[in-house]
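And now, chain A:
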Amino acid sequence: MQLTNRSKQVSNKEMTMAEKMYLPSIVQGLAITIKHFFMKKPTIQYPEVKRYLGPVFRGHHVLKRDEQGRERCTACGLCAVACPAEAISMVAAERKKGEENLYREEKYAAVYEINMLRCIFCGLCEEACPKQAVYLRHDRMVPVFLERDDIVYGKDKLVERLDDRYVRMNSEVKATPTEPSLTKAAT
Partner candidate 1 sequence: MSEFLNQFKQLTATGYLFWVLAILALLSAVWVVTARNPIHSVLALIATFFCLSGHYILLNAQFLAAVNIIVYAGAIMVLFLFTIMFLNLRREDEESKTNLTKMAAVVVGGLLMVMLITIFRAKSAQVPTFNPVSFDSRTGLVENLGSILYSDYILPFELASVLFLVAMVGAVMLGKREAGDRHF
Partner candidate 2 sequence: MDLTVLLVKGLIILVIFGITLLIATYSTYAERKVAAFLQDRLGPNRAGPFGLLQPIADAGKMFFKEDFIPAQASKWLFILGPCLAMLTALMSSAVIPFGDSIRLAWDGTNYDIPMQAIEINIGVLYIFGVVSLGVYGIMVGGWASNNKFSLLGAIRAASQNISYEIALGLSLIAILMMTGSLSLRAIVNEQATFFEWNVFTQPLGFIIFLTCAFAECNRTPFDLPECETELVGGYHTEYSSMKLGFYLFAEYINMFVSSAFISSLYFGGYHYPFMNAVHDGLTGSLGEIAGHNIATAIGTVVFFAKIFFFIFFFMWVRWTIPRFRYDQLMNLGWKSLIPLSILNVVVTGAGLLYDIKYTTWLIVVVMVVLALTSNARAPKSQAAPQRA
C-alpha cells in the first residue's frame, strides 16, 4: 500500500569513501537547518493574536432570542438529555400574563445552567434543540476561569444580549440545522 510519494526504498549498500567521511552530508544537513533558522516562523502569538477558527467552531454557549427579543428556550429539557457530559440543568416555569414580550413560548426556563467544567463543547445540545434556542458561538471562547464558583454559567451569562446578537457569519456552512431567520437577516 502506498500512502505518499515521498517514501524511499531502504538500501543496504556499502557506503562510498565520500559518504564514510560524513563531512559532506554533515555540511548538507547544517545548510538545511540554517535555512530554517531564517525562515518566517508560523507561530501565532496566541493570547495577543487570535486566529479565526472557522464558522463551525463550537465555543461559548448562547441562549438565542427571537426577532422580537423574546427568549426562544421553552425548557423542554432535550438539550440536557442530549448532553453526554450532563452539564446542563434547568428549572422550568410558566409564563405569566404580561411576560409575552419576554418569552416566546408559554413555558420558559427560569434557571438554565451549564457547568463549563463538564461541558465538552460537542454541540449536541445545539442539535437537540427543537426551538433553535441554544447555540455554541463560533467567535467566542469560554474564558479562562480562576474561581470554581465562576464556572457554572447561569442565564445571566448565557442569554444573548440585545446589543450583542449572535449571527453565524457564514450562512453557507450548515453544520447544524439552522432556521432561515437566524442567518444574517434575522438580526
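On the choice of candidates, all candidates are chains of the complex that A comes from, given by their letters.
Here is the rule we go by: a residue touches a chain if its C-beta (ideal position, glycine included) is under 8 Å from a C-beta of that chain, and two chains touch if they have at least 3 such contacts; residues count from 1.
Only a predicted model underlies this, so the values are computations on that prediction, with no experimental measurement involved.
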- request: Every candidate listed belongs to the same complex as chain A; state which one touches it: 1 or 2.
  value: 2
Field: Complex interface listing, chain A residues touching candidate 2
entry: 2, 8-9, 11, 13, 16-18, 21, 23-24, 26, 29-30, 32-34, 36-37, 39, 41-43, 45
